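Every protein chain but one is kept in place in this view of the complex.
And then subunit A:
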Amino acid sequence: MASMNNIRTRIKLEDTEILHTTSTNFPGNYSGYDDRLNLDEFRQNLQVQITSLDDTTSEFDLIGIDAAIANAFRRILIAELPSMAIEKVHVTENSSVLPDDVLAHRLGLIPLRADPTLFIDKVAADTKEREDDTLIFKLKVACKKNPKAPTDGDDPKKLYINSNVYTEHMEWIPIGNQITKFKPEDIGPVFPDILIVKLRPGQEVDLKLVCHKGIGRDHAKFSPVCTGSYRLMPEIILKKPIYDEDAEHLQKCFTPGVIELEQDNDGHRRAVVSKPRLDMCSREALRYPAFKDSVELNKIRDHFIFSIESVGALRPDQLFIDSIKLLMSKCDRLLQEIDGNINN
């Protein structure tokens, strides 16, 4: 029987089931625990440890928070933070092998470098392209035979000019004050070498790409993150010492690096838990009767290892900050409404 504290703070991995998955630390559930919300205590216990952070990816630990809140941040990252994406494609000419709709869908998924905070949401009924809600690109590429091509080769890139249409062919057309507001390097596709479509001599695409601001809940192309995810910190407890061949066997049950072998004074190799963070929680060890009683696998309920991969428009730290602010603004909005509507 797991102790009360274990039930409250650990998620237990058994060979065929996972125990104590839901948070139960609410007032009235446990005698001897004060589970009321205490913001000072929360502030003391909360830890943020950043393991890596660069322009596109970040990993950090958020310790001392409940899954309900951590999950809200994750959900906001994926589905509610705005970004710019190609929403409409005006096709003047498309003689490529891709049908218009497939081509338009491909274009929509291209990550754009444009700060969404500098744009406003498009009003659905407003069809005019305005400087503060729309970005326009032109994509006009025609494929021709290369007159200087070697006669013996069969590489399309040498035989033809513009056989591949890449994102670098997209040309930004500033509207209104955009020409002074943005520098050419502020606006454009995040990567210049995304293949959009292949052409052959005589084929041509002539498109106008209209970009709007949107959120991932509406369409995944608006999501500012490739992945925004978390996992819980694994905890591995060796209840009995494990030596030599058994230790080697145990080591193989886990992700490399999790279990190390240590030479003890009697010349035996003993298994020790070295880096539980690396474990992918396969629970392989629990399949063997020899380890069933000597190994305990847990996850720490309030230790979240967050990983954010931005598509490139905004930095991951900025995205996480925005997600926290968005949850706060949701609360603000409702607070305003109850105080406005209190008498109805």
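The definition used in the following text is that a contact is a pair of C-beta atoms (placed from the backbone, for glycine too) under 8 Å apart; a residue touches a chain by one contact, two chains touch by 3 or more; residues count from 1.
Assume contacts and distances are computed from a predicted model.
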Subject >> Record-based protein name (UniProt) of the chain missing from this complex, from "Ribosome biogenesis protein ERB1", "beta-ketoacyl-[acyl-carrier-protein] synthase I", "small monomeric GTPase" or "DNA-directed RNA polymerases I and III subunit RPAC2" >> reply: "DNA-directed RNA polymerases I and III subunit RPAC2"
Original post:
With respect to the chain omitted from the figure, which of A:I50, A:V91 or A:M280 is a touching residue?
Top reply: A:I50
Original post:
So which bits of subunit A touch the chain we can't see?
Top reply: 23, 26-28, 35-37, 39, 42-43, 46-50, 53, 60, 62, 65-66, 68-69, 71-73, 75-76, 79-80, 121, 317, 320-321, 324-325, 327-328, 330-335, 337-339, 341-344
